[in-house]
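The structure is given below, and queries will be raised subsequently.
Yeah, one chain of the complex is gone here, protein chain that is, but the others are all in their spots.
Let's look at chain A:
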Amino acid sequence: MSQVEKKAGLLRRTSSSKKPLKEKVVLMYDEIFAKEDPAKNNPRFWDELFLMKVNLEYLESKLESVNGEEVQRIQDNINSLFHHCVQALGEEHQIKVVNALQTLCALFRGVHQKNKSASGFDIINMLMGFDKAEQRMKDLMERLDSLLCGDSSESLKSLCLKLLLCLVTVTDNISQNTILEYVMINSIFEAILQILSDPSSRGQHGYDAVVLLALLVNYRKYESVNPYIVKLSIVDDEPTLDGMGVVLHQALTEYNRQYKDKEEENQGGFFSTLTSMVGSMFIADVDEKLSVQTNEAILLALYEAVHLNRNFITVLAQSHPEIDIPVSPSTPTPTTPTTPLGTTPPSLDVMNNPELPLDPNLQTSNLLITFLKYASIVMQDTKDEHRLNSARLCLIILTCIAEDQYADAFLHDDNINFRVSLHRMPMRHRKKAPGKNIPSRPLVCAVLDLMVEFIVTHMMKDFPMDLYLRCIQIIHKLLCYQKKCRIRLHYTWRELWSALINLLKFLLSNETTLLAKYNIFHLALLVVNLFNMFITYGDTFLPTSNSYDELYYEIVRMHQVFDNLYCMVLRVSTNTGQWKEAASKVTHALVNIRAIINHFNPKIESYAAVNHISQLSEEQVLEVVRSNYDTLTLKLQDGLDQFERYSEQPKEAAFFKELVRSISLNVRKNVSLNTLSQDVLLKEFSTIS
């Protein structure tokens, strides 16, 4: 195999070095770019063309070099080329189909490259001609559909998907890609679903299919009715949704695995101890090594599925045995060379195995767990723009999940217990948590852990305010569910409380710098209201009576933070300024916390005085708390258990536009990188036919 490639490489090099001797295909391209109809002298011109190996580079560069006037001249020939490409897709001869697909790729790309500023209509005109565009695109989509759904070779299917990906990402802003209007009318949604529902095709093309779907859904999402959105939202076929889940699961697992490998690489024996000792000195260096390229496309697909499709929520909890076992290196892929043009990551499909692997150490996992692990990695470092976006998207997905009744039900299901080992950022003041001792708990505990972890690790100068807001809101939504359904989760709430108090402390000490950029009062209000949830509704969801005492203990213990916060918000709210109103809201929200502090502090002090103890133990304080509840009156606050439901529009629209743009660029880059290696394909077909 490698020898063959080498040989091919050599041949190519020699042929390109002898410039005067042009490939036949290049000559034929030249004919197309001449004025004359190429079929005029050679009636079999088009037949022959598709038997030639495509020279993408030449064709593309030729298209790019065409200037304005020439366009008019050669438009007929290009239209004709496009037309014959589409027709060749119906050919029995597979090589012709392959060449036609690649030629189409080059056409789309070349034309767009040349006319970056041109309107979509001009491009359509140049490629297909206005009058025939509709018919041509209809034919093209139908052919692609039947190629994808039929029993054609896997490589061919893969190439079809590449072509579609190429078409979808050919503009930076997907919504400006007018050709997609035809893809909307002539839907290939069903073909994508079929690929996802079948285990074997899912294994090979699932990744591309899912990315394609995610992109198509984002075409003019906010401006018009996108049929892909409508269709995706009503899919209820379980195998298909599961299939999508498996693909997403695998891609995320693959990422997690890569990250883990890198991490282990960086922690080899003696050096690891050294680096952790020297700590921050090399942290930048380590970061660079650790950053595996995030996979925003997959995340976007997950988001769309969770956000649009009600039935997909069940897939999140659909269990799969953990797939992040290292793939044995000796697994050859004999039938088809895995994804010759592919962006598809190597994957093994569980669903292919009717017999589950018998390894007792196998941890059962599901999409949600894998996603949480992924999120824990991504959230570790939000400095990079891509990672910030990924972290934001992760939190948005979690927001959607936390709002969904069904998702909440399984998150809190006592019977669905898992050990979820989240990745934790190496920090100076804490050791890396040993992964083994995590108890098996309902999934919501892992979500809460992740949120707490985020809160604790992101108090930095470049404060990710947006992420913090989302994080606190996710916690709030989960608490609302627990309150409503009276679920007493056995969670160490204390960790959350102390994380929240530390966050308030951070806001206070960085007031001036933060206020320059953000409305910190909004965040403070949300945090204080979380405490208010616990204080006023604790009876409905706290796991033990003791936990309510502990809440008071924690508030009283950290009273200084709340005192300072109160002083600060009082000061701001009495001044006239832009934050006046926001700050005064916080003042009101603090009423109960202040009541608690003012009630218990004197009691504790007098207890200490009476018993002549300078420093009360926790148990003693709790005792004071317990015996003094009855004289404390709290004020009932309205709407603590109300929240604003997530909606993409208009708040998040800009974010998603940018995200899709970045994904488009990335996908385009990856597709083009690989499309040129055609040899494998040809080899395959030559042996088949």
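FYI, contacts are C-beta pairs under 8 Å (C-beta built on N, C-alpha and C of every residue); 3 or more make two chains touch, one makes a residue touch a chain; residues count from 1.
Here is the rule we go by: contacts and distances are computed from a predicted model.
Chemist: Can you tell which of "Phosphatidylinositol 4-kinase beta", "Queuine tRNA-ribosyltransferase accessory subunit 2", "Serine/threonine-protein phosphatase 2A 55 kDa regulatory subunit B" or "Mediator of RNA polymerase II transcription subunit 17" UniProt lists for the chain that's not drawn?
Modeler: UniProt lists the chain left out of the view as "Phosphatidylinositol 4-kinase beta".
Chemist: Which listed residue (A:S440, A:S509, A:T574 or A:S606) would be found touching the missing chain in the intact complex?
Modeler: The single option touching the absent chain is A:S440.
Chemist: Pick from A:V71, A:L422 or A:I487: which residue touches the chain that isn't shown?
Modeler: If we include the chain that is not displayed, A:I487 is the one touching it.
Chemist: In the complete assembly, which of A:T544, A:Q560, A:N575 or A:N598 touches the absent chain?
Modeler: A:T544
Chemist: Which is it among A:K24, A:R571, A:K635 or A:K651 that touches the chain not included here?
Modeler: A:K635
Chemist: List the chain A residues touching the unshown chain?
Modeler: 238-239, 242, 317-321, 351, 355-356, 358, 360, 362-364, 366, 409-410, 412-418, 440, 485-488, 535-540, 542, 544-545, 548-549, 596, 626, 629-636, 638-639
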